[in-house]
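A short write-up of the structure that comes next.
One protein chain is absent from this view; the other protein chains keep their places.
And then chain A:
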Amino acid sequence: MKNTTLPQLYEDMRRVRTFEERVGELFVRGKSAGSMLHLSIGEESAAVGVCAHMRDGDTFTTHHRGHGIFLARGADPDRMMAEIAGKESGYCHGKGGSMHIADMGLGHLGANAIVGGGIPSVVGAGLSARHKKSGAISVAFFGDGATGQGILYESMNMAALWKLPVIFVCINNQYGMGTRIDQATANPNLHERAAAFGLAARTVDGLDVEDVADAAADLIAGAREGRPAFLSIDCYRFFGHARKDKSPYRDEAEEAEGRKKDPVLRARDKLISDGLMSEAELDALDTRVASEMDGSIDFAVAGNEPQMQSMFRDVYAPSQPEPEPVRTRLDRILAQEPR
């Protein structure tokens, strides 16, 4: 488990915030791979607050907007940025990109580009943890959009039924793509649904990272003892769904109001007012983090493209034959001598 004091939580949130800002720059510079980038700016307290209480051996799955969670869990920003840029040096050698990043070493069982798609994996990971008596928990991170997907309810039912060491963490940024939560459900009190399945269920305001971390600490401790849980974290997504989305579905007044709910600034102000860190110390920290993330962009941009032949690799295990490329196959067939 990590240090959960406010200075550490702040630093982790600042790293997530700055990383995401750099991801946005990568996109603007035309250096990101593909068109899909989902920034989690505004949601830092969820990533950092929950991950603060995870430990080695724990596993997790994330969603479209999972950069911050992975970074908070200890990911190397260089390899993350390289993956987002589609480079060989990235976590998945450029095949996963932003939406499908994973790292088994850190227990990251995968980001998911299917809304709700990664949720049931934690049920299986929970079965494994219990079978192997590893003491590990598994956490499914997803957005409020996923609460419309049946797989969440199938998974919560199984987790509760079998008392698995798992937690379902809903990062409620108020929008499933362009549809506001109150346009997607008649009852936006999401934890009530989980409670109905028999899970320990709570909603916490994401403005204060310490509140999030406290709630996560309780629920994670319970999960390790076989009390599966659901935590909904209220926050506001500062930018559009994906990088090109200008958010036509919400007005400037709403966005301005929403962006006041900034967990990073909130923590910064509190550090100063509580006398834990000075403004100068915080500025120095922010500068150090900015420099680290600048380095990650440079690392990503400088990385090599994947080798073409790698296209046919890892469809199946390395011990298995690779699929025959279309071109090779056709050349072979057309080169046959007529009988």
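Convention: a residue touches a chain if its C-beta (ideal position, glycine included) is under 8 Å from a C-beta of that chain, and two chains touch if they have at least 3 such contacts; residues count from 1.
Heads up, the rule we're going with is that contacts and distances are computed from a predicted model.
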| item | value |
| --- | --- |
| Omitted chain (choose from "Sugar ABC transporter permease", "Pyruvate dehydrogenase E1 component subunit beta", "2-acyl-glycerophospho-ethanolamine acyltransferase" or "Cbb3-type cytochrome oxidase maturation protein") - UniProt protein name | "Pyruvate dehydrogenase E1 component subunit beta" |
| Omitted-chain contact residue, chosen from A:119, A:146 or A:264 | A:119 |
| Among A:127, A:242 or A:301, the residue in touch with the chain that has been omitted | A:127 |
| Touching residues (missing chain, whole complex) on chain A | 59, 61, 90-96, 100, 102-104, 109-110, 112, 114, 117-132, 138, 150-151, 154-155, 157-158, 161-162, 313-321, 323, 333, 336-339 |
